[in-house]
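Below: the structure, in structure tokens.
Note that one protein chain of the assembly has been removed; the remaining protein chains are unaltered in position.
Up next is chain A:
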Amino acid sequence: MSLIDALPSPALRRRSWHPNSVLLCLSGVMLASAWLFSLVSVAPNRIVTGTSFGIVDAIGWPGAALISMLFMAIAALATVPSQGHYRAILGIIMLTLLLMPFGLMVAGHWLVDASMPQARLGIGAAYWTVLFVLLLCLVELRLRLGLSRWWPTLILSAIGAVWWGCAALWLGNLALVQEFQARDTQFYQAVKQHIALVSIAVGVSVVLGLLLAMLMRRYQRLQKVAFALLNFLQTIPSLALFGLLLAPLAWLGANVPMLAALGISGIGNAPALIALIAYSLLPMVRNTYIALEEVSVETLQAAKAMGMRTGQRFWQVRFPLALPVLLEGVRITAVQAVGLTAVAALIGAGGLGTFIFQGLGQAAMDMVLLGALPILILALMVDAGLGALADALRPGGQE
């Protein structure tokens, strides 16, 4: 092929035995963190920081041995990789994920004094690290086994359902569960509000973004101005944009009765939505514009030669071909909006951010977790869902 193949190159070094070093490393990390970091902590009430317990104190020698054996089995299977072994590792990971809440139950049973109703079990660093690394293993396995994006989502939702059941039935002394039980109606309300804010903001910015991108394609001069403006908008911190909208909207709400009737006031949903839409426009417009521009000229010419009218060419050729890239823009925008909506809680828009900022104010870290974890899960779910949708719509099937 080329000169380099004729040279005695270092490519000769290639070994016939080729372990999966990624999974080996990850299982090593899990083993180390499980033994070195604290697995759980126990606190007498919600404000005091708890005392930490290692793996042996928390789940006893049998539990520690079981967990270590599972991790070592992953490492052993990864040294001789094959499709069958990868499937076995997938099974072990699912088993570990399913066992994790039971470990907490055991720890809660042993360590939490049943006579103190305020006492609570906190989840320690080892637990979070192992959880995170297990998810990384899933990512690696998905790539190795060539699974579509739906599989990990399905597996994780099934495991999530089991965790939810365990938490509701037996994990009453877990700090997170206690926080949740203290304000469950508020929590559902916040989740609903969060999702509503995100979907309205993303929906509006999709429509606006499409319109703006189409206008920009027609009037080239608009393109420069609009991109400069949108870029500038992004340099203003989200926090400031939320704050800056308070005053003008409060004035409008106070002085224009019609707008006040629509629910526009300084605090609450109106400034939050405006700021969210303003922030969402840049990624949306950029991706829509690129998506529409990238459609190959030959395809469009072929469509023209077939006698398609301008409108037909746009809606039947250009738009469907641009859809996957456009959806990529929707994905980026939606994930960003999930995070920004959390900030919107500062100006009274509600949503899950409320728990974060209330918790930070009261130095109650479990309450912060109650807000932050669902936001994280929501962001990951939106990311996975829209990513899978974009994959499915790509012409010629999946990547």
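In this text, contacts are C-beta pairs under 8 Å (C-beta built on N, C-alpha and C of every residue); 3 or more make two chains touch, one makes a residue touch a chain; residues count from 1.
In the analysis below, contacts and distances are computed from a predicted model.
J.: What is the missing chain called in its UniProt entry, if the choices are "Phosphoribosylformylglycinamidine synthase subunit PurS", "ABC transporter permease", "Extracellular solute-binding protein" or "Potassium-transporting ATPase KdpC subunit"?
T.: This omitted chain is identified in its UniProt record as "ABC transporter permease".
J.: Per the definition of touch given earlier, which of A:A158, A:A247, A:M306 or A:L393 contacts the omitted chain?
T.: A:A247
J.: Just to verify: which one of A:S115, A:T185, A:Q220 or A:T235 makes contact with the chain not shown?
T.: A:T235
J.: Among A:M94, A:L252, A:L376 or A:A392, which residue is in touch with the absent chain?
T.: A:L376
J.: Specify the residue from the set A:G60, A:G172 or A:G339 that touches the hidden chain.
T.: In the full complex, the listed residue that touches the missing chain is A:G339.
J.: What residues on chain A make contact with the chain left out of this view?
T.: Missing-chain contacts on chain A: residues 2-4, 7, 9-10, 20-22, 125, 136, 139-140, 143, 232, 234-244, 246-247, 335, 338-340, 342-343, 346-347, 353, 356-357, 359-360, 365, 368-369, 371-373, 375-376, 379-380, 383.
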